[in-house]
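One protein chain omitted, others in place.
A and B are the chain letters, set down in written order, and residue numbers restart from 1 in every chain.
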Amino acid sequence: MHIIEDGNAAAALGVKLAGAQVIAAYPITPQTPLTEKLSEFIESGEMKAQYVPVESEHSALAACIAASSTGARAFTATSANGLLYMHEQIHWAAGARLPIVMCVVNRAVGAPWNIWNDHQDSISQRDTGWIQMYACDHQQIIDGVLKAFALAEAVSIPVMLCYDGYLLSHTYMPFEVPEEEKIARFLKPFAPAYALDPDDPANLNTVTLPDVRVDVNGETAHGYMEIRYLLQEDHRAALTVAQEIEDRFTEVFGRGDDALLEPYRCEDAEYVVVGLGSLTYQLHDVVDTLRAEGFKIGVLGVRLYRPFPSEALAEALTGVQEVIVIEKALSYGYEGALCSDLKAALCGRQPTVTGMIAGIGGREIRTADLTDTLRAHVRGAPDEDPGWIGIRL
Amino acid sequence: MGTRGYRYKTSHSLSGPGDGGKTGSWRIQRPVIDLERCTPARRGTEVCFICWLYCPDSVISRTIPPVIDYEYCKGCGICAEECPTKAITMIDEADAYQDDEGLQACSTEGPRPCT
Partner (left out) sequence: MIEIRWHGRGGQGAITAAKIFATAAFKAGYTGVTMAPTFGTERRGAPVFTSLKIAREKIYDISPIETPDIVVVLDHLILAEVDVTAGLRSGGLVVLNTPKPLVAYDFGPARLAVADITGLSVEAGLPQGRVNSGIIGSLCRAFDTVPFELVLAEIEDEFKTKKPQANVQAARLAYEKTVVGDA
């Protein structure tokens, strides 16, 4: 069944359908309607879960960490400064290998204070050990929540499902609500590899020595470095697992495609624009316009940003003359993080990589501006172009 | 390529007309001061001014008596809530509009009449 709702409602429905058992979240714009919806579902008895009201985002994730450690399916959501306030617990959740799912409703980070969309919040958390998925529309949000739980539980790594604040969170569009009997086939009840048990007490993730040690059973237990190596190993393996889950989803629901990348008109492209989130869908129309003018251009959306699909990207972009990365965040003092990542993935290969910045702090990205900028660029842009689309300095 | 003075490298805002334009048109209710109960008005001295202090949009003057700028007052009601002598009451904008007797008052003060 299709319904027309906003992106936050799509996320909330997804969390309900995924059978999340513990929700702990603190409201922040533009995430607020998502948590409000979840608390309404629980209050009305529509959703059988525990809602833990907390006094901060740090506590929200701490509550999810505790819940997940006992074997409950846990969910939280936040935006911008709320996400940053969680930061210490974000690292912890990944190191503790807890399959928590969090929606990040992307918003600019203060100062100056700003409630509108960009990607600085989630991009600044890319090195925490969480998996990061980016949604382009409401179907990818609601389906994405189900896939996120499946992936998190398969690899024991928490997942951030990121979607653009306002542009998706507050915009209405039709999407199909996954049927419950199909969900039951796709997403099995959470079977934790280990769960805290009062009858068999244990300490989790206490001081772990630099070197390996002998545990109470006389067996060699990993040191911190081995534990962290295994997080990296499983992260890289998650690239394959994500695609397996996508394939299973497609088999059950009849929709879905590529878990890592979403190309549009890239087949014979000389220029490919790469980006994250709803911007890449807006670029479909730009590509159509420029193609009609004779430019061989395509767009490639990165759906899974961490683990970074480096090999899939290198393969997809082989033979392309130039890659243009348009980002809503940057690593201050250098360039956009996606641009740097892509340069590394393409090192020694043909395409040159150019970085551009757009939509910072909710600056409207006009489709006409995108078209003009890209047209000018492929024709040979003037040297003084700052690479910030729409800047009015 | 624009100014690069320090002042413009951060976001400064001063009290006064803001980005919302003539925000007086947003009002559903308007605050009205009863000068019989207003402390500075009654005593004729510079005292109290709690309304001036609390107004989030700086539309109440620090004068005797305090004056509300209805062109920008959004009608939030904080002044009425905070006034220690209950000198400020919120009245329906529709009634205020009728009391103003006519469109001229509407266009200069920007209340929202109920049509």
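By definition in this document, a contact is a pair of C-beta atoms (placed from the backbone, for glycine too) under 8 Å apart; a residue touches a chain by one contact, two chains touch by 3 or more.
Note that the structure is a prediction, hence the values are computed from the model and not measured.
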Contact with the hidden chain (one of A:170, A:265 or A:343): A:170
Contact partner of the left-out chain, one of A:186, A:281 or A:308: A:281
Residue among A:2, A:188 or A:392 touching the omitted chain: A:2
Option touching the unshown chain, where A:29, A:208 or A:354 are the choices: A:29
Residue numbers in chain B that touch the chain omitted from display: 20-23, 25-28, 74-75, 107, 112-115
Hidden partner chain, residues of chain A it touches: 2, 4, 29-30, 115-116, 166-168, 170-174, 278, 281-282, 284-285, 362, 364-367
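Throughout what follows, only the chains that are shown with their structure count from here on.
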Euclidean distance of C-alpha centroids - chain A vs chain B, Å: 44
Chain B to chain A touching residues, read off their complex: 1-2, 10-11
Chain B contact footprint on chain A (complex, rising order): 111-113, 393
